[in-house]
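Got a structure for you, questions after.
Of the protein chains in this complex, one is absent; all others appear in place.
Per-chain residue numbering starts at 1, and chain names A, B and C are given in the order in which the chains are listed.
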């Protein structure tokens, strides 16, 4: 279990996503509802979310598909669908939802909002799409942030 | 089947939601991606979504819970939870998601966005919360609009 | 929180479902995979599942709908749909799934199996359907048992 978490955090960093980048998304969404929330608390909550087995396997599976698509190791027609992040391809959202669901349905709204507005690291991942395949990663990161918001709400509201 | 659709549309109107109010949400979200989309097309798509059995049962179940809560016919502690639309109560989002899912996961993002921003009729339903119980209705309407966006995307993109 | 759990357990007992009845379902499903599992461990795991806020709200919402249907307090056409437990009505499965999802997707298979085979208390709830409305309750109990199986698997396998 310990090694799984380590593997996930390393993979995120390898793909240019720091824990802090995700914690900022959580902080910006929650400070309106929890005025005394701190970045430290948001960072710890993201770390807690990454302890969950389902979150780890969803992240590893999605990031693997991004990397395999970059290396052209996936067969057609799926390869082009993933590389273009086709709007009718929804498996990325499905994996993200499996992360958010761990803390119940209250994370759904924040996930959708983040995925539409693409603030901070999400915007950066989206911009990098012409040089990298981040089809899964941007949704997964939004899913982790939304899950952390839900976990914070459960403990603080 | 025909009668179910009629019952649903009547119930929506009784709760101050017109088909056009939902179609406007769809139009405003989609015109960016489908420049030649018309209000007529959006209205027809909302009508199509309301033909689906799962959409009908989710709407009737959620609206019934709103009405029963208004009449104090639900037992405590659930009555207060629904009346206050407690942030940790997620059954409203779960029913809305069951609507959106009919057209796949691509509706998820629009659902979350609508539920956070609350444009048009969604803002109105939210404002009316001090005189009415719209705990389920606002999420369900966002769910129908998001489902219609997904259906439009499937047929037009 | 404490009071919510108490309210849920009382409501289950009022509807003829004991914690032990659910624990037996868990024990019978898990003894094949965890040979030294005990009824005590299964009972404790069911108790843990009932601590979760989403589980509590799903149970209270579903049981309320069963009771309100029995009292004819729900409007038509939904009243008849719930009373007959129509095969095309899926909101009961949706609420049950929201319980199972708390421990990830690995509970899905056990939920479906229990809902099809209806062993023990599930069979009894189903037989009582001519005198009571258990449309939601049987699915919810199967959902709690499947969630407990998933929690056990996470801690023991």
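Going forward, a residue touches a chain if its C-beta (ideal position, glycine included) is under 8 Å from a C-beta of that chain, and two chains touch if they have at least 3 such contacts.
None of the values given here were measured: they were computed from a predicted structure.
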item: Left-out chain, listing which of the shown chains it touches; value: A, B, C
item: Touching the absent chain when the full complex is considered, from A:91, A:106 or A:122; value: A:91
item: Which residue of A:23, A:42 or A:58 touches the chain not shown here; value: A:58
item: Contact set of subunit A toward the excluded chain (per top definition); value: 3-4, 7, 53-54, 57-58, 60-61, 64-65, 67-68, 73-78, 81, 88-91, 94-95, 98
item: Residue numbers in subunit B that touch the chain omitted from display; value: 53-54, 98, 101-102, 104-105, 154
item: On subunit C, residues whose C-beta touches the chain left out of the figure; value: 33, 87-88, 90-91, 93-94, 97, 104-106, 108-117, 153-154, 157
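Heads up, the rule we're going with is that only the chains that are shown with their structure count from here on.
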item: Mean-CA-position distance for subunit C and subunit B (Å); value: 27
item: Per-residue multi-chain contacts in subunit B, two or more chains; value: 88, 90-91, 94
